[in-house]
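Structure in structure tokens, see below.
What follows is subunit A.
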Amino acid sequence: MISDASSLIVADKAALDTVPKLIAHHIQTRPSETAYREKEFGIWQSWTWQEAGEEMRALAMGMMGRGLKAGDHVAIIGRNRPYFYWAMVACQSVGAIPVPIYQDSVASEMAYVLNHCSARFIVAENQEQVDKVLEVQDQLENLEQVIYLDPRGMRKYDHTRLTTYRDIQAEGRANADKISVQMDRIIAKTTGQDACAMLYTSGTTGRPKGVVLSHDNVIKTSQASSEFDHLVAADSVLAYLPMAWVGDFIFSIGQASWCGFCVNCPESTDTMQQDLREIGPTYFFAPPRYFEQVLTTVLIRMEDAGTLKQKIFRHFMDFAAEVGGDMLDGKPVGLLDRLKYALGNLLVYGPLKNTLGLSRVRVGYTAGEAIGPEIFDFYRSLGINLKQLYGQTEASVFITQQPDGEVRSDTVGVPTPGVEIKINEDGEVFYRSPGSFVEYYKNKESTEKTKDKQGWVATGDAGFLEKDSGHLRIIDRAADVGKMKDGALFAPKYVENKLKFYPSILEAVVFGAGKDMCTAFINIDLQAVGNWAERNNIAYSSYQELAGNAHVYQMVQGHINEVNRDIASDEMLSGCQIHRFLILHKELDADDGELTRTRKIRRRVIQDRFKDLIDALYGGKTEIFVKTPVIYEDGTSGSISATLKIEDASVAFVKETAA
Partner candidate 1 sequence: MSRKTAKTDTKDSYVTADGRTIGPAVMEMQNITLRFGGVIAIQDISFDIREGEVRAIIGPNGAGKSSMLNVINGFYHPQEGQILYKGEVRKPLKPYEIAHQGIARTFQNIALFKGMSTLDNIMTGRLTHMKTGMLSQALWWGRAQKEEVENRAFVERIIDFLEIQSIRKVPVGRLPYGLQKRVELGRALAAEPSLLLLDEPMAGMNVEEKEDMSRFILDVNEEFGTTIALIEHDMSVVMDLADRVVVMDYGKKIGDGTPDEVRSNQAVIDAYLGVSHD
Partner candidate 2 sequence: MPAEFYYGVEVFLNGLMAGVMYSLVALGFVLIFKASGIFNYAQGIMALFAAMTLVGFQEGQIPFAHLINAVFGTEVHHFGWTMPAFFAILFALGVMLLFAFLVEKLILKHLVNQEPIILFMATIGLAYFMEGFGDLMWGSNVKKLDIGIPQGGNFWIEENTAFLGGADFYGFYLDTLDIYATVIAAVLVTSLVLFSQYTKTGRALRAVADDHQAALSVGISLRSIWVIVWGIAGFVALVAGIMWGSKSGVQFSLSLIALKALPVLMLGGFTSIPGAIIGGLIIGVGEKMFEFLIGAPLLGGATENWFAYMLALVFLVFRPQGLFGEKIIERV
């Protein structure tokens, strides 16, 4: 983004220690290559590094002109759009720290974060976001400027503290001569030690914490991980995951500015699938949930296909399951099989990848949750190089990742170059890496709790390194790994994941810490079960009714029994078999605080929210009446009430493992 600061032209990328410097490097070296794209007004608007740099610079100078200083925090609220990535870099180039915020968080959540980081500037997308800010503005004493992108509907607003993005840029351009030199100086003297961004962890427990990442954290990790997967400038990503999530920050800012590949932003959340298909990214990340949903829709859509088509599809998918993975891992495969696979590629795999928009994916990652083996294998058998990584905000994402050729669904891979890992006596995973965060903002004590003097960071996950392969395996959240009454190991997440691998089960919550048996709440997947219901012509009018249906109970019971049998085979966890369960009458929802924004379950919340249900499970009742308060999308609150059945599951005996 430096137009004239010749002092910054550096041949060797490695010597560039801040994001703005890296970006300057790309502007210098490849000014006319495309840096950003966004689908807007029906076509893909594109910006070269040159143009993007100019935009960033204008905004940066504009904000500087408005009094933005080094060390200030700037909240950024909006969906993935180039303008906000520019805003982040713009902040960094004046030494300020960008704080992306989940755009779907409600005003109260926003108020806490904005206050906690004492943001002076806010860059917001549109009326919706601005309204939220204005709603809580009297709680925000540091707030000075709200910069908004889309002026629609805000003509009438009081503009003493509101300014449009473009006006700010215009100011910046106008005052360029005054400011640019000063700004270049700041860019020059910012170093890798300085903060690059602050990201709030969605905090499975308690208030969100502001994780401060330095430029070094971000760039070193980006470099290591990019080299690990040989990412280059020619690659491209689709930026569709929340900007406030560390992953998007690392992919779309960190790795993008290291490798200099193009970041593409969809037109809107509901056109994402279409846009994915148009862009065809080569580097793609999605949470397991996404791959599950896509697979489910694929299977559902195939249901309507003609019998011949279905036969072809099944035949070749089965075949792919046999050889597809091996071919991807470069294992030897017979010529005949290769030919047949090629045929399948023409008839099924190719078209399928084409319709899913994954044809060009060279490196695909999933993380955050365990992914169902058959789901995982399905994509790999299509020839999509889908891999798993293990990471967290505090590590600037990457802790471990799977190298090509060593990809399995049950591990999360080997440590990313530069990362050290150790497991402590109670099985908790610790790591030390160039990416490990500076501190929790304004939260010394939890910083110390998490990160010790030697720089070892506690992940809070329980797991172990496989002897032979050196791959890391995660069992569960360390905190959640408890003991049952009889002292047997209790790893709810482990069980829940196994349950969630069934398409009909959306969420599962397993209880049993300190109890003599395990019980579970089940959330059915409306799409999958609904479809199943139609095919077995089971009528239902609402989610609630479907959830309560006897056949549905039967099906779920079947799944649970299978899982029990599976768990029983592993004597360490055999105690975690589910004895009783019920199907919840409502979907667990982030708006009700039952899930985090990244859709992890909030155990404690659920525990006291549905206390009566848990008691019923253990109380041996066969049904129970509940009334649950809920918050609807429009913010109003009401309540759902229902009478839930409680069923027993068959528990397998623990196999004596023959020595």
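As a selection rule, all candidates are chains of the complex that A comes from, given by their letters.
By our rule, contacts are C-beta pairs under 8 Å (C-beta built on N, C-alpha and C of every residue); 3 or more make two chains touch, one makes a residue touch a chain; residues count from 1.
This is a predicted model, so every value here is computed, not measured.
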Complex check, subunit A vs 1 or 2: touching candidate is 1
Contact footprint of candidate 1 on subunit A as seen in their complex
40-43, 152-153, 155-156, 267-268, 270-271
